[in-house]
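Here's the structure we're looking at; comments come further down.
Excluded from the complex is one protein chain; the other protein chains are retained at their positions.
Presenting chain A:
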Amino acid sequence: MTTSHQVAIEAVGLVKKYGATTALAGVDLTVPTGTVLGVLGPNGAGKTTAVRILGTLLQPDAGHATVGGYDVVREAGKVREIIGLTGQYASVDEDMSGRRNLAMIGRLLGYSRSQAKERADELLERFELVDAGDRIAKTYSGGMRRRLDLAASLVGHPSILYLDEPTTGLDPHARNGVWETVRDLVLDGTTVLLTTQYLEEADALADSLMVFDKGRVVASGRPAELKAQAGKQSLDVRPAEPAHLERVAAIVTEAVGARPSVDVVNTLVSVPVSDGTSMPVVVRRLDEAGIAVTELSLRLPSLDEVFLALTGHAAEERPADAVLEGAGR
């Protein structure tokens, strides 16, 4: 690794305007070395602009940033030596095979022909792309393509990795595979900046979170802190028999002192609570009434609820293909 800085990425007051549109209106962020920062926000919140600046693809109109201790504008070349970019920020060549894409990047980084080939083989194996290695990337499935993107960003052993919505449009199996890879990289000491629209993904991978909205950071902190910031917990009870829904609702009303919402479709009774004191009462009453439940939980609000509470509007999701369409600009 090039530096022993405790802070891998630091940005102060980043501003970027496109004509009358303000993409970033003064963003500060800090990512300690070896940690994962999750950047959340809807389309157009400024996430991509921020990462493009940190990836030296774009210069800020105001503010400054260092990556690995190097200034992203004045020492862009140094920054490029330690970073890896994926997906929307930097694509692979769809008209070449996976193997050739990786070998080409190796050659560009100065590997000899045989080293580049060896490195490509190594990455194809690691990302389970050996069989598809000689097919052109256009023919890859969504999951394979995402793995190739990730492999392409890792050719030069970056110590800092930018991941752009790495699992958008992937099925749960492929998604878990990408998550595992990211966790492995972090274990090896890689610093990761991850943008995502999936709150679940940020919750699963990130050490700390930032929520972007309209070019500003509207909240930041550890996932649990953000959840607590959004307020109340909720008590969920799921009876085994749908027929018991009303009786469960009555028990919860009595124990908590508030009328719960009853979700008939999901067979779920849910009520906001300020603490967990009513939980034992509910358990005892259910037991006395002889009602079996499949789920009884006191949970923190979901990150979707957090986002709504922080920004005053829901995190709209765009269709998966729109994410790919917007690439490169």
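Criterion: a residue touches a chain if its C-beta (ideal position, glycine included) is under 8 Å from a C-beta of that chain, and two chains touch if they have at least 3 such contacts; residues count from 1.
Criterion: contacts and distances are computed from a predicted model.
S.K.: What is the missing chain called in its UniProt entry, if the choices are "PTS sorbose transporter subunit IIC", "Cbb3-type cytochrome oxidase maturation protein", "Heavy metal translocating P-type ATPase" or "Transport permease protein"?
M.R.: This omitted chain is identified in its UniProt record as "Transport permease protein".
S.K.: Which listed residue (A:Y111, A:F127, A:F212 or A:F307) would be found touching the missing chain in the intact complex?
M.R.: Hidden-chain contact among the options goes to A:Y111.
S.K.: May I ask which residue of A:G68, A:G98, A:G143 or A:G156 touches the chain that does not appear here?
M.R.: A:G156
S.K.: One chain is left out of this view; which of A:D71, A:E122, A:D207 or A:E305 touches it in the full complex?
M.R.: Spelled out, the listed residue whose C-beta touches the missing chain is A:E122.
S.K.: Which chain A residues would touch the chain omitted from the figure, given the whole complex?
M.R.: 52, 55-58, 77, 80-81, 83, 85, 88-97, 100, 104-105, 107-111, 115, 118-119, 122, 126, 136, 152, 156-157, 327-329
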